[in-house]
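Just one protein chain is left out here, and the rest sit where they should.
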Amino acid sequence: MRNITALRAAAAATAALLTATACSTQRGQDDQGTVAGGTCKGQQTTGITDKTIKLGGIYPLSGPASAYGTISKGVAAYFKYVNDHGGIGGRKVDFVVRDDGYQPPKAVEEARRLVEREKVFAVFQTLGTPSTAAVWDYLNQQKVPQPFVATGASVWGTDTKHPWTIGWQPNYVAEARMYAKYLKDEKPKAKVAVLYQNDDFGKDLLGGFKKAVAGSGVKVIAEESYEVTDPSVSAQMTSLARSKADVLLDVTTPKFGSQALAADAKNTQWNPVHIVNNVSSSAAVLKPVGFKNVQGVVSATYFKDPADPRWAQDPEVKTYQDAMHEYAPDADPANQFNAYGWAVASSLHKALDAMKCPTREGLRDAVRNLRDVKVGMLLPGVTLSTGPDDAFPIETLQLMRFKGERWQLFGKPVDTRKEFGPLTD
Amino acid sequence: MSTLTDLLQQVVEGIGSGAVYASLALALVLIHRFTGIVNFAQGELAMLSTYVAWQLMASGMPFWLALPVTLAVSFVGGMLVERLVIRPVQGAPELTVVIVTVGLFIFVNAAAGLIWSFTVKAFPQPFPDGGIDLAGVRMDWSTVGIIGVVAVVMGLLYLLFQHTSIGLVMRAVACNPESARLSGIRVSRVLMLGWGLAATVGAVSGVLVAPVLFLEPNMMGGVLIYAFAAATLGGFDSPVGAVVGGLFVGVAETLAGAYVDVIGPDLKVGVPLVIILAVLLVRPQGLFGRAAVERA
Amino acid sequence: MSGPPIDGTEAGETAERDFLKVSGLRAGYGQARVLHGLDFSVARGEVCAVLGPNGAGKTTTLRALCGMIRGRGSVTLNGAELLGRSPEQAARLGVAHVPEGRGTFNELTVEENLRIGAHLRTRGRWRGRGERAAVAADLERIYEYFPKLRQRSRQAAGSLSGGEQQMLAIGRALMLRPALLLLDEPSLGLAPLVTRELFEIVRTVNQEERTTVVVVEQNAQLALDIAHQAHVLEAGRLVLSGSAAQIREDGQVAEVYLGVPARSGQGG
Partner (left out) sequence: MRSMTAVLDRTRHGRFALAALLAAAVAMAVPFYFAPFQVFQLTMVLVYAVALAGLNLLVGFGGQISLGHGAFFAAGAYTAAIMLDRFDTGHLATLPVAAAACFLLGLGFGVPALRLRGLYLALVTLSLAVFLPPLLKRLEAVTGGSMGLTVEKPQPPAWSGLAEDQWSYFVVLAVSAVALLVARNLLRSRVGRALLAVRDNESAAEVMGVRLSLHKTFAFAWSAMFAGVAGCLYTWVIGFVSPDSFSFVLSITLLAGLVVGGLASLYGPLLGAAFVMYVPSVAQDLSEAAPGVVFGLLIIAVMFVAPTGLAGLASRAGGAVARRRAGAAASDRSSVAEPPPESTSEPSAPRTPVDPESVEAEPVGAPPRTEKE
């Protein structure tokens, strides 16, 4: 029987191979990218023509982080909207979305697929620090732009070895600095308890906060972490309550944000100033807790929350709402992640418009040379700015406090770079 | 506040989460008793039931009407799952059945996300706000309520199994399915019933925890891990064991997370692991499990 | 005492003689065929012994009769086809099988075990004919046959001795009020004294209740003592059939049980 088994194994392997790659092209043809002539001579034009531009995005559409997958819908809706309104500089955008299930090896596979088979012009957005870190070596090696990654880790801006990769949203440290400034100004003797997610997001923000308050009267007196796999943060909240801190810095993702806000509201004996970080500041997080329970909560933001009635008459938000209804009918326009997708896609639009050469190199240089670029979905006063020594497009935030049924912005938009100096490694 | 009150407060907190684990562990144990498998999809089915309740309430039904409707839907749903998903692989190796439940887990989770999105939903709290205060130790009515409901569910299961003829039949099937068939029991129907029952208990669990954990498709994922721990600790055959195991795991991990600095909240998940290992090394069948008696 | 209602008109002489009629029965496990075509019948109210060496297919025969494995050919009980039915359906037709190893519900009490035996009688078409009272009466009767079970009625069945478990298994089967009782190696693992007691009770039950019995036994002497007729099975074929007395006289049977090497195989 042994030989039959072996033969069968060989046959099965061959068959699997052939089916898996049935529509493959031969290797040689795959390596050829296209190159520009003229003034942009020698630069890569793969994925871009006069009429089209092909972009690829990698998001967790399945698995534990699928909540963020909807960002891709906001992005796709934006590009569809733009395509129906003349495209980007006359080019229609073809946006290919792939799922990595929030697993780095899948992200690598999908990045390779996008670059090698789909021949995208740029990998516009990888989501999450692990997936982004897993693919950035490859993309930089291949000289494929990886603009505006959907993670706020500061490493995308401080690193110098990956010129093709750049972040977009305010990095977590910038956000932390915002809260530090608020406390130093308003509560210079604040004792702070911190609830944070035990990953790069939570640690970056916590670390940035500690650094920013160092030397001031603001002290972190208790910190509790949770894992994304934990069912709830109620035990952590009980521990934090014991500290009797007068400020709670709540560094959580949406579900845990709701839990923490609810736990804080329920505990009538401990009433700290509750600062919730931007990721969990959406009305979609606060509403389930009950608006009456979240009065006075403080946060910081940089783009318009579509669920906030204050922006109901804002032209960009209206365009967004209409476009979502038309191009992504199954997505909820009130979800801030969709608005995030819209905002980041329109930011890319500006960067593409600003390219000197319609090439990959052109995009790489454009995203690193943005001067106070205004984007409709961003808050008034928040603009995209980058330069040779600044790889953080957004570093300006504005504080807001929850009152009644909406956030109310207060203070002025603060450029944390100006305030605290450039962020270094 | 004294350290003792602090300690007691943490214990209460642990009991609160423990009761949550126990409620799902009960459903796991039910399935295991009947089929000898671990149902990985149990938590997701509970989550689905909770969405059914949410949907009913969103369409205007009051909570106390939506609840029995949800339980009934879950019961029928559980039976359908057995009939459509589990029956076709009945008799296949146990691992095959377990992997089918893994497939079901992935399917249900994704389907719920597709239908209801991943945005958290508020779920009404059936118990009053506030709580009781005993010498500085505070216990929310919701915690009291969860513990109460879990106790009632356990009591009802006890009555069902020990004092009704259908319960006797179910125990017989759990004990020796082949002999049960020889006695004319339609084992497949009893298995359907068992799945329906487990789904109902799971639905109770989901509805109980949703106000605290907030409803979203991954709500039960984390609970499932702890429910596994609870059931393993208690013994996978014993409903009482599931509840005791759940409370024990809840209290132990909360205390360890809060008081043992080396462990801290990030590593507290390891505490049940160590306890389980220690218990199982002494009693391989869990605290309340039956010893592996020879199955004739 | 009777089994399920008999169709009145056709219940003639043949039906009585061929109460259980096995024709051309073939069965096996997976690729391995164990039975190669059996033909025999058992008259109503008789005890039939099936003898043979290990691996001859005795247990397989019983399993095929009660639906635990698939068989081909034909097996009728009181005119109704048994093959192609599941064990639970066979039980509904009045077949009670006491499997090898007894199949007790170890975690249930003795009394619960017996009640499970009567499971079918309190539901379906039997329900509401005063069966509850009848079940209680039968329980009492079983306790009379097996006084030891009464003493242990609240004990978990798993804690009983082997002999008591065998009694319980037979008691459980009788609670069904079976038309056909199948006993698989009741003497297995029991002390000779206990075995003798058990066989006496089977004889009594057969006489008092007119229950038709097919018993598979390695201990030929014991089985022949209570049997009316007997069949000897070897390698999946009947090699000898006759009344219990004839078989006992036959030298060949003695030969079978005096150390002729047993063919290894399945289903023994």
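Chains: A, B and C, in written order; residue numbering restarts at 1 for each.
Keep in mind that, in the parts below, contacts are C-beta pairs under 8 Å (C-beta built on N, C-alpha and C of every residue); 3 or more make two chains touch, one makes a residue touch a chain.
Keep in mind it's a predicted model, so treat the numbers as computed, not measured.
**Student:** Can you work out which residue in B:Gly16, B:Gly196 or B:Pro272 touches the chain that's missing from view?
**Tutor:** Once the missing chain is taken into account, the touching residue is B:Pro272.
**Student:** Any idea which of B:Gly16, B:Gly43, B:Gly113 or B:Gly131 touches the chain not displayed?
**Tutor:** For the chain that is not drawn, the touching residue is B:Gly113.
**Student:** Considering the whole complex, which of B:Gly77, B:Gly250 or B:Gly286 touches the chain not shown?
**Tutor:** B:Gly286
**Student:** Can you list where chain A touches the absent chain?
**Tutor:** These residues of chain A touch the chain that is not shown: 1-10, 12-14, 16-17, 20-21, 24-27, 30-31, 61-64, 66, 97-99, 101-106, 108-109, 112-113, 115-117, 129-130, 133-134, 137, 153, 155, 198-200, 203, 227, 229, 330.
**Student:** Contact with the hidden chain only, please: which chain B residues?
**Tutor:** Touch set of chain B with respect to the missing chain: 32, 38, 40, 85, 87-93, 95-96, 98-100, 102-111, 113-114, 186-189, 225, 228-229, 231-232, 236, 264, 266-267, 269-270, 272-273, 276-277, 280-281, 284-286, 292.
Operating definition for what follows: only the chains that are shown with their structure count from here on.
**Student:** Once you draw an edge for every pair of touching chains, what topology comes out, line, ring, star, complete or other?
**Tutor:** Its topology is that of a line.
**Student:** Need the most distant chain from chain A, centre defined as the mean of C-alpha atoms.
**Tutor:** Between chain A and the rest, the longest centre separation is with C.
**Student:** Going by C-alpha centres, which chain would you call the most central?
**Tutor:** Chain closest to the assembly's C-alpha mean: B.
**Student:** Counting in whole Å, what is the centre-to-centre distance of chain A and chain B, each centre being its mean C-alpha position?
**Tutor:** Spacing between the chain centres: roughly 35 Å.
**Student:** What whole-Å value do you get for the distance between chain A and chain C if each is reduced to the mean of its CA atoms?
**Tutor:** 73
**Student:** What whole-Å value do you get for the distance between chain B and chain C if each is reduced to the mean of its CA atoms?
**Tutor:** The computed centroid separation for chain B versus chain C comes out at 43 Å.
**Student:** Do you know which chain A residues sit against two or more other chains?
**Tutor:** none
**Student:** Two or more other chains in contact with one residue: find those residues in chain C.
**Tutor:** In chain C, nothing touches at least two other chains.
**Student:** Where on chain C does chain B make contact in their complex?
**Tutor:** 66, 68, 86-88, 91-92, 96-97, 99, 101-108, 112, 115-117, 119-120, 122, 158, 172, 176
**Student:** Provide the residue numbers of chain A that touch chain B in the complex, in ascending order.
**Tutor:** Contact set of chain A toward chain B: 62, 64, 66-67, 69-70, 198, 224-227, 229-232, 234-236, 238-239, 242, 254-255, 258-259, 262, 266-267, 269, 284-285, 287-290, 331-332, 335.
**Student:** For the complex, give me every residue of chain B touching chain A.
**Tutor:** Answer in residue numbers: 1, 6, 9-10, 13-14, 16-17, 20, 106, 110, 113, 117-123, 129, 138, 140, 209, 212-214, 216-223, 225-226, 253-254, 257-258, 264-266, 269.
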